[in-house]
Structures are given as C-alpha cells and as structure tokens.
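A single protein chain has been omitted; all remaining protein chains appear in their positions.
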Amino acid sequence: MAVKKSNNTLKLQFDTSRQYAPAPESASIASIKSRYELFINGAFVAPTEKKYFNTINPATESVLSSVAEAGKKDVDKAVVSARTALNKYWKKMPGKERAKYIFRIARMIQERAREFAVIETLDGGKPIRESRDFDVPTAANHFFYYAGWADKLEYAFPNRKVQALGVAGQIIPWNFPLLMAAWKIAPALATGNTVVLKPAESTPLTALKLAEIIQEADLPPGVVNIITGAGSTGAAIVQHPDINKIAFTGSTDVGKIIQRAIAGSSKKATLELGGKAANIIFEDAPLDQAVEGVINGIFFNQGHVCCAGSRLYVQESVYKIVLQKLKDRLETLIVGDPMDKNTDIGAINSKQQLETIQKYLQIGQKEGAEMYQSSCALPKKGFFCRPTLFTNVAQSSRIAQEEIFGPVLAIQTFRTEEEVIEKANNTPFGLSAGVWTDKGSKIFNMTSQLKAGVVWANTYNKFDPASPFGGYKESGFGREGGLHGLSAYVHLI
Amino acid sequence: MVSNQTIVIPDFRQTPRVDQVGIEERAARITKRSLKKETKLNGLLLALNMIDLTTLEGKDTQGKVKQLCYKAMHLHDSYPGLPTVAAVCVYPSMVKTAKTALGNSGIKVAAVATAFPSGQAPRDVKIRDTKFAVQEGADEIDMVISRGKFLEGEYHFVFDEIASIKEACGNARLKVILETGELGSYDKVRRASDIAMYAGADFIKTSTGKISPAATLPVTLVMLEAIRDFYYQTGKMIAMKPAGGISRSKLALHYLVMVKEILGDAWMNNEWFRFGASSLANDLLMQIVKEKTGVYQSKDYFSID
Partner (left out) sequence: MATSVNTERLEVLKTYKIYIGGQFPRTESGRYYVPLNKSGKKLGNLCLSSRKDLRDAIEIARNAQGSWSARAPFNRGQILYRMAEMLEGRKAQFIEELIAQDATRQQATREVNESIDRLIYYAGWADKYQQVISSVNAVSSAHFNFSIGEPMGVVGIIAPQSNSLLGLISVMAPVIAGGNTCVIVASYQKPLCSVTFAEVLNASDLPGGVVNILTGKPEELISWMADHLDVNAIIYCEKNQPTIQLIQEKAAGNLKRVLLYDAINWNTNEAQSPYYIQDTQEIKTTWHPIEKTGSGGSKY
C-alpha cells in the first residue's frame, strides 16, 4: 500500500459572509461623571492645584471624563488622613468588624457588577466579555476572600502576633484596573492597614467608582483614600515619609526605580512586575486544549497581562500541526469594539502602548522572524492591533526576550525536556509558565524546574483569590492572593 | 481534491488526548457568543434546515410516520418561505412509508440500522439490516458501533464492522453513532471518532437518543476537533450529527457557532451538519416567528407531530 501523508497545508475557511451581527452592551448602564475629584478622608475633594487630566476611551479616542491630578500636597493630605484613620478607627476595630466592612464592599461590587464592567471596558478597552466574566467578579471575590481573614490572622501565622504595617501606598497598573485595586486594598484592610491607592492615569474610572462604593459602605473616613494622577503622583506616594508600605504592580523598570527610591527607608515593599512567560507544548499534550491555552495565554486582555504566555515552545514533532491549529484559531478571534459581547480582542489601552507594540512588530521582522497576523479588519478609529504570531524566532531575538505587553506571540521549537527547561528559564523574569503534557511525572518535573511564581499545567491564565500570585527574579517579590498574600501587609512579633 | 490519496490508518491506541476541563471551558466560551438580529434569524433558519426529524419508537406506525413526513415538508405553512428539515429518521421498517410520503420533496430518508440502539447482534444480521434499509430506499444509514467491543479494546473489530457496513450502504451516506454516553470519557469519544472516520463514516453522530447523556456541547466539540484533524490529515470532510437532548433554539445556535468556529463555513449546511432531534423544530419555529413578529409565542400555535 502506497503511503503518502498529506502535507499539513489545508486551511479552514472562516469567511466574512457569516459575521456576527453587532451585539453591543449598553453604555447607558454606566453613569460616568464629567469630572472626578480625589477621594480623601471619605470625601471627594478638588485637587489643591486644581489640575485635571482627561481619560479617554481607547476604542474611540473620545474623552470619557476629566480626572483630578493629585499633587504633592494632595498626597500628603491622603497620607495624613490614612494615618489618622489608622490611629483613630482602624487599629482599634476588632478584626470581625473590619471583616464586615470588607464583606460589604464585596457585596456592593457584586450588586453593581454590570456598571463596573461597562466602565472598565469603556475606560480600558478590554472586551466586555472579559470585564463582565472575569475582572469584576474576581475583584468582588477578592474582597470576599480577604474579608474572612480579618478576624483569623492568628491562624495564618502560628506562634506569632500579627501587627498591621500602618499606611500602605498602593500604585496599580492599567491592565486590570478594578481587579488590581481589589488585589491591593482587600488584603491591606483585612490585616488592619489603611490605604492610599493610585490607579493608572489611563484607567482611573473604576477605582473612582470603587471609591463611591467605599463611601456608601460607610467605611470610616480615611481608611481608604483613592487619588488619581500620573507618574509624579506615584513618586510622591513612594517618597512620602509617613508611608510604611509600598505595593506596586507595573513594569520592572519602574519597580526598580521604586526599590531604589525607598532604599534606606523602613518601608516594606511588594513589587509585582513584568514577565515573559514560557508556554510549553509537548508532543503528548492534549493539543487542541493546548492551542486554546496558548490563545488565552497571549490574547487574553489584548496581551496586556504581566503573566501572558508570550513565548511559546513547541516540541518539534508537533510543531507543524500546532502552528496550523493556531493559525486557524487566530482567524476566529474577533477584534474590534470592546463593548460588543462577541469581541475577543478589544482596544490596546493607549496610543503609546500601541506604538510600543508596533515597534516590536518591526523589530521582530527586522530580526528575521516570520510574522503572521489574522486577516481581520480593524476599526478605523481607536487603538487596535491584530493578533500576531512570530515564527522562526531565536532565543536571542528581542521579541523573545523583552516584554511586549501586547497580542504578540514569539514561537520557538525544542527537542528535549532538558533543552526547553533551559530555554524557558533563560530570562531575568520569572512570573509564570505553562506546561502542556498528558504525562503526570513530566508535569511534576517541569513544574518544579521552571523558575516562576505561578505554573499552569494543562491550563493557563487562571486566577483565584485563594491562589498566591507573584514572581521570581526580576518579576518582583511578594505574593498577592491566598494566605501568602497576607504576609505582605503584616509585621510579625 | 484528494480522491486518489491513500489514507494512513493510525494506531487507535495512540489517539490524541482530551483534557476534560479544557474542552469544557472551550465549549462554555462558545456559548458566550451573542447572536442578534439577522445573525440570529439566519441561524434559526439554518438550524431548521439541518434537522433530522426523528421518530424511533417501538410504537411507531405508518400513520405516525406519515404525519411526521408531512410536518417535515410543511413545518409551519402560515409562515411562508421556511426551509424544510434535512431528513426524516426512522426504523428500517418505516423507510418505504417515509420515502413514499416525502416523494420528491428533496428531504432525505435516514434509517437507523445495525440492531439499533444496542448494536448487540452478529455482523451478518447488521449487514442484512443495513442492506434492507438501503433497498427500501434509505438515503442515509445511522449505524451504532459495538460499544462493548470498543470498551474491550477491540478497535479492529469496531473498525472492520464500520467498514463492512459502509460497504453494505452502497450509495447511502453512513452516519456512525458512537453512543458517547456509554463511552465514559472524552478520550474515548475522540478515539471512537477517529476509528469511525478512518473506517469510512460519512458522518459521526453522538447518540442514539436512548441513553442519557446524549449530545452535549463538549462531546460535540471533541468530535468536531476530531473531524478537523481528519481533514487536516486527509483533506476529506466528515459531517457531524449531534443527536438527543437538543430541544431549545438557543442551544442549537450554540452548536452552530461551534461548527462555524471549529470547522469553518464549509460545514455550515445540512450536507455537513445535522441535528438529530424531534422537538427542536417547533422551538425554532417559535423563535423564528417571534423574530419576525416581535411577539413571544405559545406552543399551542405550532403543530405537534
């Protein structure tokens, strides 16, 4: 019998003739004020210098609102209010009462989930499906989880007495604005700290909405202060002498600046920084689920995810078929209006970020890598990027080494387990990794050898309030989530 | 394009693995697609056109089958321009009746054969069962695999049986029912799918409708992915038929989204995708009329056959 294996070049047809009709979520569900003030000491107050900046919808480039810019004096006011609240109310309050406040916040987020989802999508550009099904419920769950810890801390730290650190200055990024606020505020409050939080300047609205909830929840004034602004506001928080703890999520570069800035002070820090995660597919993996995991790994939230699986390693024996499946899957991803319920990939968060991504697309091509993009049309307005694969990528390529923070996947092949472990760990980052194989013993070998704080085996980009998250090496230090997330906010005696 | 190509039979013990949690997540993600307006209406009409309207009961009579055939041709005459269903699915003894009743409507007659639903009969009986149905005029044969043999690991037996039924089918298209509810895992569904396709199935089909669970979205997804891999490997398209348990329009639309996103537009017609269902037609009709009129419908206004 003549044996002729067909070559893997068949391609499925995903014509445009059967596009889904628009299924937009209603923007009117969200009430966005034309101007937002600073939330200090339980009240919304104008910034001292009366400066405001605009926050835009990256999908349309239209202005959503004008937001106060906190200067040094405002930061000081917020810190003073947090310190006063710490001494006056929060320190004295029994854990079980603190818990009830945090539970209350969780419930109120749940009640207004749809509004939060809409605002998150309008302000940040992420698909409404994600803000609705992931960001907002996970944020509420985070408050719910940590609320329960507030009166049980002695069980978390056997043989030790637990003391709050004091006032926590928290600076969060634009990729998961509400969720990051929850990740920061919930454990801080549960452990008895008070908070000054600054959301990112391109996505301040859900944090301000959260401030409204905190006000409605009757949290004692000053326990949580939310102030908006750009880098200089963040710097003022970092440098403020009366802050005991800095919690930062963002780029490794800024993380290093912060570590230097607080050197010699008694401030404690947790830094959750960049990543360049390896997602590894072995030949014995459940390939279709692996491909789906790769897609979720890199295109979730437009790839604006610090733990994104941005380096794909495929064992050579299945490389061809995996690539074929990836390319076909890419075609079915819907890129466009983030408010449309069918959108898979929304808007890039800002013009600046889009330019960064485009710069890397050029670098990749210049380096000799082969670029493949889906054939989808992009909206004329707003900041959008097609999902992109690079093949023929070398370990030494910049697109395989640097964090792009966009929907760009660098694909490499490998032959042996040893080789891929070496390549996967060959990076200064160490936030996350993914492994796909059907063989249990191999999973344990891989998960124990990969130098990363979170390892997903046969899954990717899963998050849970009970699950600690955080990196090795230049991906930062400290953990957020779970029991281990409490350590970041306590002093043990 | 590949008619003269030799297909390499794989080792069925080595069929691809399926991760249960992953496949169910993917299936759930598919249900997040929101179909509105003309997309929804088109989907409902397409689903209607993909139905194998089915009666498979011990108490089936010629009278019952004739009524069903009339319904197949005249789904809801007060609403002109509707498509017909794809086929009527009956026992071999009813094929002639159905064939006559359907006349030249273009609606196919499908017959379940091979000692349906259990498949517990000798091969020659199954072959005779099949040949009888074909002789009576069946356009399509819905066979069941020998699940007992499959679970014993007798993959060659299952393969050979399918191949011999395929031979007995002549020009009739062969649907191979895996009875996924008896296989016990997605891995096994995948393996049975591969065996059926390599043995000559034109369709792979989830269920007899006699066993619960019948068709589910994740099981269908596993089978669609098997079809996709088979296509990648051989260039040959295989059709898919989920059967049993699909009675609501919304669920039918989820299936269509799944077909579209896993296999693409070539499969989006009743040559390549079918629903094995009896009550789905009326629910689709109610939704179609609602889309047109804007008024929520009642079952009292749609004939039950």
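Just so it is clear, A and B label the chains in written order, and each chain counts residues from 1 on its own.
Throughout what follows, a residue touches a chain if its C-beta (ideal position, glycine included) is under 8 Å from a C-beta of that chain, and two chains touch if they have at least 3 such contacts.
What you see is a predicted model, and the numbers here were worked out from it, not measured in a lab.
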>> Among B:Glu24, B:Asp60, B:Glu154 or B:Glu291, which one touches the chain that has been omitted from the display?
In response: B:Glu24
> Among the options A:Lys72, A:Arg107, A:Lys256 or A:Lys351, which residue touches the chain absent from this view?
Replying inline: A:Lys256
>> Need a quick check: the contact residues on chain A for the chain that isn't drawn.
In response: 141, 158-160, 252, 255-257, 259-260, 262-264, 271, 273, 428, 443, 447-448, 452-459, 462, 464, 466-470, 472-477, 479, 482-484, 492
> Residues on chain B that touch the omitted chain in the whole complex?
Replying inline: 19-22, 24, 27, 184-186, 213, 216-219
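The rule is short, and it goes like this: only the chains that are shown with their structure count from here on.
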>> What's the distance between the Cα centroids of chain A and chain B, rounded to whole Å?
In response: 43
>> Residue numbers of chain A touching chain B in their complex, please.
In response: 1-6, 8, 10, 12-15, 17-23, 129, 133, 284-289, 292-293, 321, 324, 328, 332, 341-342, 438, 458-459
>> Using the touch definition from the top, list the residues of chain B that touch chain A in their complex.
In response: 2, 5-6, 8, 16-19, 21-23, 25-26, 32-40, 42, 225, 228-229, 231-235, 260-261, 263-266, 268
